[in-house]
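The other protein chains are all here in position, but one chain of the complex has been omitted.
In this document, chain identifiers A, B and C correspond to the written order of the chains, with residue numbering beginning at 1 in each.
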């Protein structure tokens, strides 16, 4: 067990999101110390370690799990390795931060989370958007009764452009890869469980996405236990950039967020009044929330307490994604209990 | 047949919306002349006629149909009288402007529109929002390709407060009374037909609305023939006033409208940055569109051409409302062809 | 003296602003009846009278003053005729609405207003912007203490494009023709008198304006008796259209207005987020305030009470414009008392 001053962290996987966490952990989290990096591509581990002055770089993540000086791991490897690594890391007594999604099947998720529970380690799932200033303010408005009792929720979540088809193929599809953030956001903002889901979806952006069995456009209706009716609009493409907004109607009013922009300058010209496009993608848009989530993890690992986003939260996001996928495929409303029989 | 300089108009029904049309026709439509008012409550007809200097005021609308000096009628009577009056007015050779909804049953609508067709008179339905500057600009953006090929539509339509329960009982319910405007708006903005509808709805605002068999909160998903997936959010209550917005995502961008406000003043105080609430209800919000629709009707009646909003448009809005109602009641997606077998 | 039900009005001068008043008086002011039009160009009077069904059209305004059936005149003739017509109309016992500016010299203004006072008729000056919803809301914020004690005022007032040079020559120049509205607005919003003025100005838009002795760009600092320091930015050209805004800082906050737009649609495209330009010029921007000012005049003439914008207000706007002009020419702060020795 670490003392309360610093947490030694091993990072597993330095793809795009892993590199982001590496940079944050190396420089911006005072109580966290990045001491080791593992990646199946050893050069990637070495390169990243050199860049940030990290002493250990290996290809085998078990090296990190065996190291008694490492208190926690941050898992950014491929989704299909998450459950296995979680289980082993828990057995090794490491605190665990894992990127979303936990896994694409509930059985494996449950096995992994059971291991976490047995080990009594801290587990946090990487649903970073809960740490975004805009969405936190929406949550606060609901929590403090600023809009009364919530009635309707609307989330817009659009990527600037589709990922490569190679990624689409292994991603689990729009619902499990992309909308999963929005399912979690819906639960976070409304603070009630979803009971039924109906999803309409289509291939409108790029036929190649359809060719590999996925969709690129979706609308999902969520019926919550507390009566709220929510809608989520997803698209794999938005010409103007990353579109990330939420709106809630309640008995006493409405709260809405806007996209974030690189600057506030507005130019009134001879043809239009215009401004620059919103921040383009998650690396720019959620810079602060990525840092905040990992800082929260380090603090929880050192100080104790419930993690900000739990394994159960990560699991429930997958449940809703699976329900939406089933609803879309069968074109009918799907009770969440159909998916999650526990 | 009138000459092309002025259209003599008889108004049938001077409830709230009838009085609005009376004021517009009496003063603001140069080529229209309001010459007669009929209302089953004769004092209402007399009062309104006196207010605007209208020579004829009667309780029996047939008096207007029999008057050869009257070229057109504007029907603002109770919904269940629309079909009958349309039929008689058409037989009398009058041009017809009729408030929405046409009727609540397709059979009666079809009979009435058949009479219109036989008579060859001009028929326009009162779906006024098509004349609103904001929604026209959205339509224009789609039409001119400013956002590319449309993919997703989102309409928000919320009343400031529920109508009296007495009205709710006879209104036909949220879908036929309120959302009908939004079904028409969806068709207007996307310019494609809806093929399937799924509606989720609930009683969240006021249990008394549920007690008379209606709902006060609804979300409807529309699947269009051209692939667009649309959503409509309806609520009978919005603490901040009348909420009337639309947003369309397309392959080249997005167009969004905002609510209209009484002024642009923003006050930055010690606690918040704030402004006055949006215009409160349809009388303030759609002042210009009510005038524009009836001006368009007068011009079409005098000059010929296709009406801006046709009987078929009015009928289709009812079809979609019936489909949404059925979808909500059976909690399943409903093909529009199930409702409209023609 | 008219009874309280209707005011018979004669309009003098049907240039651009006169035609606007004619249309308003003919159709939109229920208690006013436009009964006569005079214009030195008789065809203009005839044309306008025909358009609005006005019975009398003459070239000689004195015909209107001699007509006992006419209760009031609306003066829209050339500025250099205002004082003379006011004097005669007052002697004839007519209520008077006069377009701004009253006159370009204080001596003539004082003679005219003395005649008004002797006759005891209602006199209102056409400083229409006081009736604009945005500026009224700013005034209300100050009046109701919503921003505390006012400290700083900033007015932006820019025309979309310069008037023809022929107009510039006879206009009295930027300060007396254009900024005069803003001097009045400053007094209206702050509700205190200006004691000192400093104006910086230049010819930046069009050298032809400089060639006839005028400027096209100006900034004026106003020091008010209550301590407020105000600034006015004027330009004869704004590529994006008519720019009409005000902002006041007070001890408890700030109030700001924005320009008015033809619609609220915002388009997020591949290059920028943009919207249509603001309303282009005063005919579109101040439609409602032109109607409101003349309605207020008719009501005051019929019901009594102080006019909404008095002769003294019209005079003071000229005083400040003359002070600004002197300040610019001598490049020094000018005490208002230097101009107005009364």
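The rule we apply is simple: a contact is a pair of C-beta atoms (placed from the backbone, for glycine too) under 8 Å apart; a residue touches a chain by one contact, two chains touch by 3 or more.
Remember, predicted model here, so these are calculated numbers, not experimental data.
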Selected from A:212, A:225, A:266 or A:312 as touching the chain missing from the view: A:266
Touch criterion as defined above, residue of B:68, B:270 or B:304 at the omitted chain: B:270
Which of B:126, B:278 or B:311 contacts the chain that the document leaves out: B:278
Footprint left on chain B by the chain that the document does not show: 238-241, 268-278
Chain A, residues in touch with the chain not shown (by the definition above): 27-28, 133-134, 136-138, 141, 146-147, 252-260, 262-270, 276
Touch residues of chain C, complete complex, unshown partner: 148-149, 151-152, 154, 156, 158, 198, 200-202, 204-205, 217-219, 221, 223, 227-229, 231, 233, 235, 237-240, 243, 249-254, 331-333
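Keep in mind that, in the parts below, only the chains that are shown with their structure count from here on.
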Averaged-CA centre spacing for the pair chain C and chain A, given as whole angstrom: 58
Touching two or more other chains - residue numbers and ranges from chain A: 238-240
